[in-house]
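Note that this complex is displayed minus one protein chain, with the remaining chains in position.
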Amino acid sequence: MKELLEKLTQAYGPSGSENNIREIIKANLSQYETKTDALGNLIVEKPSPGKKIMFSAHMDEIGVMVTHIDKDGFLRFDFIGGVGPYHLPGERVKFANGTLGVIGLEKIDKISDLKKENLYIDIGAESKDEALKLVKIGDSASFISPFFDLGHRLVSKAMDNRSACAVLIKLMQQLPETNNHITAVFTVQEEVGLRGATTAAYALEPDYGMALDVTLTGDTPKGVTMEVGLNKGAAIKVKDRSLMVHPYVKEKLVELAEKNDIKYQLEVLEFGGTDAGAIHLSRSGVPSGVISIPCRYTHSRSEMVDLRDMEAVLSLAKAFCGADLK
Amino acid sequence: MFLKELSEARGVSSREQEVRDLIREYVKPNVDEVFTDSLGNLYAVKGKDKQGPKVMLAAHMDEVGLMITNIEKNGLLRFAPVGGIDPRVLVSKPVAIGEDKVIGIIGAKAIHLQKPEERTQVLGFDDLYLDIGASDDEEAKRLVKIGDVATFTTQFQELGDLFLGKAFDDRAGCAALVELTKGEFDCPVYFVFTVQEEVGLRGAAPASYKVAPDVALVLEGTTASDVGETDEANYSTAVLGGPAVTVMDRSVISHPQVVARLFEIADKNAILLQVKRTITGSTDAGKIALSRGGVPTAVVAVPCRYIHSPVTVMSVKDWEQIVRLVELFVCDIAHKGVEF
Partner (left out) sequence: MDLAELLIALSESSGVSGYENMPADLIAKTWLGYADEVKKDALGNVIALKKGKGHGKLLLAAHMDEIGLMVKKIDDKGFIRFATVGGFDYRTLVAQEVTVHGKEKLRGVVGAKPPHLQAANEQKKAYLEEEFYIDVGFSSDKVREMVKIGDLITINRSVQKLNGQRYAGKSFDDRACVVMLTACLQRLTQLNHNLDVYLVATVQEEVGTRGAAVAAFGIDPDLAIAVDVCHGEFPGVRADRGFGLGKGVVISMGPDTHPKILTKLKEIADEAKISYQLEASTSAGGTDAWSIQVAREGIACSLLSLPLRYMHTSVETLDLQDIKEGGRLLSEFALKADRQFVEGLPCF
């Protein structure tokens, strides 16, 4: 799992540019015939006559997009997804074609004046023409941050949501015998509004939706008020801004975790949403839930997850695949 | 060119009748079928039974405006914005209210009566009134009613090398779409004039659900801020810079291969094309792209200065280029298909 996770998190894939991630996933699921839809969602199906369960894990990560190149070759940019400007000065970025850059900050008097308008990317170009050979307006870039193996705890950019992609790959590789029809969708454009899941759910018409995604934790000094923490197991979501988890689905997950001795915790998240928010409103409604991987420092360059939680999420997802659903 | 009539026609979101009727008359001779739906979207269809990918081209008919919410005892009217209007552009402007186009003006306290500190304060919607010259509420009620909408009264005119008018967002797109109905295409083309874009991209979702296209382009009038004190980094688009392609905004990531195809065509045909440089704002494309199982969609726009105000400014050159670009794009789709 660690090796796969390192490969996935280090790859380049801001919202709208998920190709590299899709290729890695395809290579790891070569035993399946996969298909890619109009928006770029990767769909992997294991048909069966039972209930249709749609699992989703989004492939995209937050990033930046170039909006202007000035005469001296500096790039101005806007955010893709929920990027906090305070993290950015001194950070490094990479473009799809491999061009590297660092983020610089204009001289400002107070840190509270820091806005995205004060930031720029320096790709080492000395003029606009030189910059234009490497980058054009509208190009996306992702952040760079090496993968740290701290034992159980793992750190990288894009743990949101490649950690769940890794789990979903493992799930499809190790799929238990089941009467349920399992579809894994590796979705695009989650970070900009749950978009890939919207179209995939419409096309697939599932009976149940299950998103795998990261969630925040409340186990850091003076952090968010919530009970979720690392190494406390798979987080079974109750609600977030996009979804009230269907009580039947939530209770089913709790029941499966308890029956199979899978470590779990319940999650009430006051911010953010997941693909399940889109899936449950598809057509005439799809009871949906989320199994979350607790993740510290989400949307920073150093997102931290615990391998044991990922294993628990995988076990619970497997159990749900095999569940007898009404 | 049909821009003058369209610009001067009145069509506040959900009250697009005048614009719709104008467009219907113009496109009728050029297309096979014209119809409307339950929201008021207008569809003009050409080559319905032809082979090849189904193309949807969309532009919104509605404009931002005001709605009368109350008639006060003294005959002055209270109003609320329909769509995104900056209240600062409203002061001292005439507007036309309701079907009878009753003229009203938006008044403000005379400068003589203001304290110095008042002059730097923004007049918000709660501070503004419409004056139609009625001496009390009874007289006012004979002229207008609650729920009536009001539009700016700007006349279309030339402004140096440019055009000046109201509602180029998105009558510029509507005019381009009307022009395009004259073209001959080897695939089914659905020209859709949508309603209620300015109040939340309302018309586009049902329209794209109904059409179920294989590929879609949204034609817009978009922000150009190539003016005065704006840093070049914040221009968004520039007038006379050619049509602007949106790579990403708040509502959509234009399909990368559709964007690539547009640039290819522009290159080959010496059409000037610019990328919209901010990712703010939303368009109908956000709804169309997510319709049903997903639709490859992109946005191309005519750059317009001062949008959502009574005086928008654009260039006919940008407009002509967008018509040409879209025509070539549809032909290209008809021949090469949508296997992106």
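For the reader, a short list of remarks on this structure follows.
Just so it is clear, A and B label the chains in written order, and each chain counts residues from 1 on its own.
Rule of thumb we're sticking to: contacts are C-beta pairs under 8 Å (C-beta built on N, C-alpha and C of every residue); 3 or more make two chains touch, one makes a residue touch a chain.
Note that the coordinates shown come from a computational prediction; the quantities given were computed from them, not determined experimentally.
Of the candidate positions A:108, A:150 or A:244, contact with the unshown chain belongs to A:244.
Of the listed positions B:151, B:181 or B:196, the one in contact with the omitted chain in the full complex is B:196. The chain omitted from view is touched by exactly one of B:93, B:182 or B:210, namely B:210. Summarising the interface, chain A meets the missing chain with residues 218, 225-227, 238-239, 244-247, 250, 265-268, 270, 280-281, 283-287. Listed by residue number, the positions of chain B touching the unshown chain are 13-14, 17, 20, 35-42, 67-70, 78, 80-82, 146-147, 196, 199-200, 202-203, 205-207, 209-210.
Throughout what follows, only the chains that are shown with their structure count from here on.
Against chain A, the residues of chain B that register as touching in their complex are 232-235, 245, 247-248, 251, 253, 255-256, 259, 275, 277-279, 289-296.
Touching chain B in their complex are the following residues of chain A: 15-17, 37-39, 41, 65, 67-68, 70, 76, 78-80, 117, 136-138, 189, 192-193, 195, 198-200, 202-203.
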